[in-house]
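For this view, one protein chain was removed and the others were kept in their places.
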Amino acid sequence: MSTINGTRSPQIAQRVAANALPLAMAAIVVVFAIAQPAFLTPDNLIGIVRQVALIGIMATCMTFVIMTGGVDLSVGPVLAIAGLVSFYCLQADLPLAVVILAGLAVGVLIGTFNGLVIAFLQLPPIIVTLATLSIVRGSALILGGPEQHLIRNEPAYSFIGAGSLFGLPFSIYIFALVAAVMIFVQRRTPLGLLVTAIGDNERAAHLSGHRTRITKTLVYAISGFGAALAGIIQSSQVHTALATYGPFGTELDVIAAVVLGGTSIMGGNGSVARTLLGVFFLGIVNNGMNILNVPIDIQLIAKGAIIVIALAIAARRS
Amino acid sequence: MDAPAILRGVGLTKIYGNLVALRDADFSLRPGEVRALIGSNGAGKSTLIKVFTGAIAPTLGRVEIDGVAAPLGDPSEMIRRGIACIYQHSNLAPAMSVLDNIFLGRQPTRRFGFVDSARQRREARALLERHRIAIDLDATVGNLPTVKQKEVEILKALALDARVILMDEPTAWLAASEVAKLHDTIRMLKTRAVGIVYISHVLDEIFAVCDTMTIMRDGRVIAESAVADIDRPRVVHLMVGEKLARESAEAAHEKRHPRGTGEIRMSARDLTKRGVFTEVSFDLHAGEILCITGLIGSKRTELLRTLFGCDRFDGGTLQIDGRTAAFASPTGAIAAGVGFVPEDRHREGLMLDMTMTENLAMATLDRFHRGLMLQRRRMSEAARQAIASLSIQPPDGSRPVKLLSGGNQQKVLVGKWLNRAPRILILDEPTVGVDVGAKAEIYRILRRERERGAAILVVSSDLEEVFTIADRIGVMVAGRLVRIHDADDCRLQDIVREIGGAAA
Partner (left out) sequence: MTIRPATVALVLFFAATLAFFSVSAPRFATATNYENLMAGFSFVAILAMGQAFPILVRGIDLSIGAIVGLVGMVVFDLTLIFHVPGYVILPVALVVGMLAGALNGVLVVVLRLQPFIATLATLAAYRGLTYTISGRQLVPGLSTTPITDRWIVGIENYFDVGGWLGVNKLLAMPWFPLSFFIMLALFALFQTLVLATRFGRDLYAVGGNYEAARLAGINTGRVIITAYALSGLCAAIAALIMVARFTTATEALGTGSELTAIAAAVIGGVSLAGGIGSMFGPALGAFLLGAVLLGLTLQGVPQFVQQIITGAILLAAVGYDRLLVVRRQRRLAANLAQAG
């Protein structure tokens, strides 16, 4: 057998690359903690989790979409319209469960529509969800108009986003639950395995007897669900429903978190747990830079540079 | 014939991951020489060609053109030095015209980079005339039938006025008349001192048009000879190697089971898909291996895909266990007890980044969950058993499949169906790119499945393979299943003649 020289050093490089994100995260935490002791206070840390909860929920729920090689640009407007639908249900004095279910149902419906068009008509996900982005935003504006709708005297609803339980904001529990469920689904259910399989090799999954198109539809429905849930939490948090919530750029933040977590935009390789890592990484960077009074512009440049560096490392890994 | 070599490869080695595709191969070609490059699938012929075209850079070794070392892995440099290639797989831009494809990457230009369309057309016309090929230069390539696309591919190489033309199975899609025309072209090029490397599985073609041959096996060059100095049995013997030749001789003495137990599992009657295959009829019995062989492009793969429900057929009937079947998707076929191992394991068979355990469970996920929970432990247990019974190396279920050798990957692909104990197992080129040891093991697995009572349908271009494992042998020519022999009653030469039926 011919031996191949120099296999060892690439292996080390690969291992470093695989753990680049946690390593970078640790380094950044140390830097921030030294530069500004306030960074490591419990209040600030809880603050970080609360800040990332919305993006975090959407990112964990969109991870499957990206794992199948797709993308969902429509999450921003879905977030807005779910808040509005819940607001109108509240106004109609419907029970809280119905209010929440109605909001979530809108998200699932839009996601299902995305999925059906993408999976069965085989249209490109970028364009399809770009179209629904426009359609849903328009629908949200028709539904709610350009004005703010205050949510007053709805203690139960307000609790979702603004309440706290055992000293922690309630939204953190929701985020944790969603993350746990999604990690469970990915690691412990046939669906999770199938999502990975479709992203890795859709033809092979089809030839192994799996109904790949139905699975693909489902992952967009999940993404829509996540966006709607984020919308409900946000409207509850700020006691307002507004058609322009989840402005342009929201979807990019969500995608950035997923991709930073190491999920390949080409599909296949990916993990919800690593998406969380991406979410927290971005959250920590944002928070730390805020604390250090880094101006917003440098933050944006830094964000772009981080994505490029992280992915350049990932590209080297494969 | 003693002119110095125009193209020479010295000590060429190419390693992909842990697969050695080419080992220390030496090769040389003189002006005006037509050299056949032969070997089974996976012997390293295409890899060698790709090194010469610059499509890939060899891991070790060098390429010399006119005795001067050429830069490696740079297609444009190779083209500049006069190396052209007719690739096996389409290398055309489908949305562009025939004319633009012929001159892809080197359209004649006037000032400011404007394409000189008039000159381009003039040159193309002259080329068509010279080689007596009729084709609409303005047709969009993607709209042409495959045969015509192949002609464009050939024209593209001829248009380069190259000094060396590499032809990787140039006749695979061509009809007899076009093959004859191509051979005339080759003889004409020969008079102009163009060196030609000719890859083909059809020995008739090689003995008709080539001067010399290089025989490869397992990535090595194992023999070189003038065509005049060698006979066909010797060529076949060299191609497959001593061991396999002996084994297949032994296997020939093994008891064959034409029509197995006699129970008909799958029955096709006049199965037709317009423009693809026509009136295909056969019965597949429990406990037999039916091999269908033929040239590339004889639509064997398409037939298998239809049997498995990937494509629909438009005429005839298909029965599984006596019941009429028209599968809308593989899901239906699998439910009826059919398993399918596709030809291209990377593109259609395996999830390369996923583990062996996961790949082995891919066709039986429905058995590995309780409620919503995936039972990883049972999956691993099943995988461990499969790995042991298939003797997959290394026996580590948590290893990503992409790190396995081709042979072990193929065993995983076969193995994922064995969990289901399929009643009918369909395999498309089950040993492409697989080393000799793994080949023998895959044969052993297939025989074991046959003893178990499975009905096995194999498509293979590798005749040694066909004679090693088949109980019956079907020959497919241009979309028709022309004949089915009992393997005991037919000779290699007969099959070779029948396969080339349309081409010779």
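Should a chain be cited, it is by its letter among A and B, assigned in written order, with residues numbered from 1 in that chain.
Keep this in mind: a residue touches a chain if its C-beta (ideal position, glycine included) is under 8 Å from a C-beta of that chain, and two chains touch if they have at least 3 such contacts.
Predicted, not measured: the structure shown is a model, and the values here were computed from it.
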Residue in contact with the excluded chain [from B:5, B:72, B:93 or B:325]: B:93
If the hidden chain were put back, which of B:11, B:71, B:142 or B:394 would touch it? B:142
Which of B:59, B:107, B:225 or B:375 sits in contact with the chain that's absent? B:107
For the chain that's not shown, point to the residue among B:219, B:260, B:349 or B:479 touching it. B:479
Residue in contact with the excluded chain [from B:233, B:262, B:275 or B:437]: B:275
Could you list which residues of subunit A touch the chain missing from the display? 71, 117, 121-124, 126-128, 130-142, 243, 248, 252, 255-256, 259, 265-266, 295-305, 307-308, 311-312, 315
Residues of subunit B touching the missing chain are 53-55, 75-80, 85, 87, 90-97, 100, 103-107, 109, 112-115, 117, 138, 140, 142-143, 145-147, 274-276, 278, 478-479
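Everything that follows uses one rule, which is that only the chains that are shown with their structure count from here on.
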Using the average of all C-alpha atoms in each chain as its centre, how far is it in Å between subunit A and subunit B? 44
Residue numbers of subunit B touching subunit A in their complex, please. 13, 15, 18, 20, 23, 308, 310, 329-331, 333-335, 340, 342, 347-354, 358, 361-363, 365-366, 368-369, 372-374, 376, 416
For a test of understanding, state which residues of subunit A touch subunit B in their complex under the given definition. 1-2, 4, 187-190, 192-194, 196-197, 200-201, 203-211, 268-269
